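Got a structure here, written out as structure tokens. Questions coming.
Removed from the display is one protein chain of the complex; every other protein chain stays in position.
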Amino acid sequence: MKRKICVVITARASYSRIKTLLIAIKAHPLLRLQLVLTGSGLLDKYGGMQNLLARDGFRNIIKVSNLLENENATADAKTTGLGIIELASVLENTRPDIVVTIADRYETMSAAIAASFMNIPLAHVQGGEVTGNIDERVRHAVSKLADMHFVATASARARLIAMGENPDKVWHTGCPSIDLAIQAKSDASPQFDYECGHSKFPASKYLVVMQHPVTNAGGLIKDQFKSLLTAVEALQIPTFWFTPNADYGADRIMKEIQRYSEMSKNHKIHFLRNLNPETFLKLIKHCACLVGNSSTGIREGSLLSIPVVNIGSRQSGRERSCNVIDVNFDPEAIIEAVQKQVANGPYKSSLIYGNGHAGLQIADLLAKADLNTHKQITY
Amino acid sequence: MKRKICVVITARASYSRIKTLLIAIKAHPLLRLQLVLTGSGLLDKYGGMQNLLARDGFRNIIKVSNLLENENATADAKTTGLGIIELASVLENTRPDIVVTIADRYETMSAAIAASFMNIPLAHVQGGEVTGNIDERVRHAVSKLADMHFVATASARARLIAMGENPDKVWHTGCPSIDLAIQAKSDASPQFDYECGHSKFPASKYLVVMQHPVTNAGGLIKDQFKSLLTAVEALQIPTFWFTPNADYGADRIMKEIQRYSEMSKNHKIHFLRNLNPETFLKLIKHCACLVGNSSTGIREGSLLSIPVVNIGSRQSGRERSCNVIDVNFDPEAIIEAVQKQVANGPYKSSLIYGNGHAGLQIADLLAKADLNTHKQITY
Amino acid sequence: MKRKICVVITARASYSRIKTLLIAIKAHPLLRLQLVLTGSGLLDKYGGMQNLLARDGFRNIIKVSNLLENENATADAKTTGLGIIELASVLENTRPDIVVTIADRYETMSAAIAASFMNIPLAHVQGGEVTGNIDERVRHAVSKLADMHFVATASARARLIAMGENPDKVWHTGCPSIDLAIQAKSDASPQFDYECGHSKFPASKYLVVMQHPVTNAGGLIKDQFKSLLTAVEALQIPTFWFTPNADYGADRIMKEIQRYSEMSKNHKIHFLRNLNPETFLKLIKHCACLVGNSSTGIREGSLLSIPVVNIGSRQSGRERSCNVIDVNFDPEAIIEAVQKQVANGPYKSSLIYGNGHAGLQIADLLAKADLNTHKQITY
Partner (left out) sequence: MKRKICVVITARASYSRIKTLLIAIKAHPLLRLQLVLTGSGLLDKYGGMQNLLARDGFRNIIKVSNLLENENATADAKTTGLGIIELASVLENTRPDIVVTIADRYETMSAAIAASFMNIPLAHVQGGEVTGNIDERVRHAVSKLADMHFVATASARARLIAMGENPDKVWHTGCPSIDLAIQAKSDASPQFDYECGHSKFPASKYLVVMQHPVTNAGGLIKDQFKSLLTAVEALQIPTFWFTPNADYGADRIMKEIQRYSEMSKNHKIHFLRNLNPETFLKLIKHCACLVGNSSTGIREGSLLSIPVVNIGSRQSGRERSCNVIDVNFDPEAIIEAVQKQVANGPYKSSLIYGNGHAGLQIADLLAKADLNTHKQITY
């Protein structure tokens, strides 16, 4: 009897972080995959992935629409509550052997609570890391609800064990996002086929911006966006700018982007919602500098040798290689750091976040792991 | 400007654990109390507390009905999801400065998620302890979402610090439940005025049984109930037996109790839903032995010198004084342990869970504490 | 391509009202059945039907747990809201061609809103009748949301047309509950095999009581129950008494039943939760009198010649045959009416609620009906 593995994806960013694991589960002789797509992952506005998943051959995906309009401070909480309610029904009707939840977005709490409260073994990928933002709390709380931990780095493993998790249930597999990045790295094709509205992929150097709202920044979100925009405009470098994740505050950034699009004559900045993971990796691999507060620069960027300017507190504390310069939301500091990184060019590639075999390793462990759900802190 | 403190009570058991804190908040010159009553705390079936709270002088209580019928494995998760949704609205409309959540019942996760996701400082009472059951996961996950920790024991404080919580935010105040127990202890009145259906308070020795379903015991819940019932029947001692908390599995126990009530001629066992905290403490203070898997025996019991027989895994790992004998769900072992405890009589009183000033101390700290919500693991 | 018909069952009572339609859909060459079980239909406490449906050969049933503990006035509303949320997901994931909703229980509104708001053709069975209670409002509101109406009586059809429904979309098929009743009527076996706790099926005459809370009776629910209990006790006839539906107020009746079971020595009254539809029909077919406020006496009772005493306002206005005597909640009036009905014996059978072919006819219409969802009142 094959084990049924239920993987819950809640956002576009989670897909590239789990894609090789999905493929490995699908191919594994002892496993069956049940994919659940929820949250912003269902919405075009946030780069919805339904077509992408279909094109990649994933079928029978259960859809759970639960994202509230997030202008209100209550939205993230309510989206999570709704997710718990609906995922509980999904789990009751599909009866998986293991539920897999990914990383630390607020709404991943839904799958964690539904599974653990229903006594279904919960596997967590990318636990044990450190950042700022609500993500920091969510990540560690999910670890406390989880039965198995598949972590990206050696220090993440050490941290989970220090937190009282059973060492036998914490596996240092590396991050599945690095599996994809390694494939992208060895891809020799110099170009990629993306074409957007009125600009083409620039033959010259370009920036990539990924800037998400910081959930406890409150009234500063708009100012932070404007500081970054000021810097990017001043830099006068062609820029691909990704619209933000569906966190509280995203709406305010979206509105600023819309207003800017409407008013500005600047054709150097092109706004994007989503790309498929492979195209996305090609895009960032060739960029002159990745700017913002996404973990992508720190994580995939370390392997892909990308110069990164990380802004503000969102990634504070996250383990990093030498490719990252940290600055605050100060236009001048951002400009200076980007110019330094552009001048520096690619860094030495680092394997701190994985060696390319995470997906296969995790699938194997899911097939073999003890499914006992008795759990107690170790001290 | 007084700080508004929102305290969320979800079950009868939470009230005795927080009552002195509620009184202290109400009396504090720098604090205002906003009480929210939810979950089983609203239902007569589970010993609802509306009348009790009114009689104790608490007003303007916001009610949030969210308890699903819990025959299904999904019920606890859905109740929690619904709680998050509704508490988010309550917090948006009342705008408290701090939210206080108590202990480790599954549904306390609702207040913890709503407050932390909405960036409102979260205070947790009774974190850092160790048990079995889903409570163990919930307790530590709530700690990871919380900003301030008011713990009952020194070892709970050490544990939270080991888990990476900031030592400056973990206060060893003792447990407010002990504040009440100390008052009960010094109460000289030998009798109490409780009268039930067809039996009177027995002048002779009596037992108190408090037995809750263990959420990961699955099909064993009924057997466990029957083992305990067999033992209690064989003991032939007058018994006050409290119906279970609203956890998954409670319905099966309730049904067995109903069936037993209907069929049996045994008038030695009297089933109870709830008592007000003071009457309850008098009842257990005078009992020959407290039997079951409630934390009450370990916690208030340690102070009140009560002989306790603790059964099964639900309290495994919880710090305890010398007044507790642990056994499994084996009728013979239970009988033997109860007889031993009845023969032993009262134990030496212990202060491990507090010295009687927890409520006042916590209120003071709530009035003074820094309300910054930036949080990061310490290692 | 077969049409997929999604039938939503929310309570035990709905099953006997729809069973022959379910069988007919399953057997129809142009239809596929998707059964959804929700509300009290999932709970043992209310006579849950999971085992029953399995035994009757229905598979792949989607379960949606949504019933809140109904001590609070908010429970029925919240259960319905939760039902809408979850059924919307079920409809999105299963994509039926038609949704079928049954009768007038408050929670049937969930399927009606989910389907109509999602632009899926909605078929309503048992519309156009008249009663008291919240059922009266729900029934007509569902008719206003529905695209097709399969009604039990000629006057129900006339009423829907008077209400502005398109005559081409209102079919007088009779009620599927009568299909089953006709089978039961022709069943010659004099006995049935039901055995309960400590009493056997009485060879002598017996009563059947079915008494539900009236949702706008408020504080009178308990008094109404007691009036009926007083009458039944005085009558001294063996009685099968069904516990109430999961309406607001049911809990108070349940509690009274439990208390009575515990205290009383009366072994003449036996309380039941549920029977499978066929056994149930045998039971009522042979009874001396059916007492209470269920529609069963009026509906199936008219065909099965059962003497019925209908109490209070719940069925006020419902079309009836000569087999029913109406009284208020007055013990003396109830006693007198029951004695009169017992003395009278079986009535002449009536076909006002159907001729036994409703299930087949409705299935055929579901296979052929135009699926256009444009709808407008006819005047």
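Chains: A, B and C, in written order; residue numbering restarts at 1 for each.
One rule holds for everything that comes next: contacts are C-beta pairs under 8 Å (C-beta built on N, C-alpha and C of every residue); 3 or more make two chains touch, one makes a residue touch a chain.
None of these values were measured; they are calculated from a predicted model.
Visitor: Give me the visible chains that the unshown chain touches, in label order.
Guide: A, B, C
Visitor: In the complete assembly, which of C:E136, C:D179 or C:E300 touches the absent chain?
Guide: Answering carefully, the residue with contact to the hidden chain is C:E136.
Visitor: Among the options C:Y15, C:Y46 or C:Y106, which residue touches the chain absent from this view?
Guide: Selected residue, touching the omitted chain: C:Y106.
Visitor: Among C:T80, C:T153, C:T243 or C:N323, single out the residue that touches the unshown chain.
Guide: C:T80
Visitor: What is the set of chain A residues that contact the non-displayed chain in the whole complex?
Guide: Touch set of chain A with respect to the missing chain: 42-45, 48, 63, 65-69, 71-72, 74-75, 78, 82, 197, 251, 255, 258, 261-263.
Visitor: Using the touch rule from the top, list residues of chain C that touch the missing partner.
Guide: Touch set of chain C with respect to the missing chain: 72-74, 76-78, 80-85, 87-89, 91-92, 106, 109-110, 113-114, 116-119, 130-132, 134, 136-138, 140-145, 159, 162-164, 215-216, 218, 248, 313, 316-317, 373-377, 379.
Visitor: Contacts of chain B with the missing chain: which residues?
Guide: Residue positions of chain B that touch the missing chain: 62-65, 82, 85-86, 88-89, 92-93.
To be clear about the criterion, only the chains that are shown with their structure count from here on.
Visitor: Calculate how many whole Å lie between the centre of chain A and the centre of chain B, each centre taken as the average of the chain's C-alpha atoms.
Guide: Each chain's C-alpha centroid was found; their separation is 39 Å.
Visitor: In angstrom, rounded to a whole number, how far apart do the mean CA points of chain A and chain C lie?
Guide: 50
Visitor: Counting only residues that touch at least two other chains, what does the list for chain B look like?
Guide: 72, 74, 78, 82
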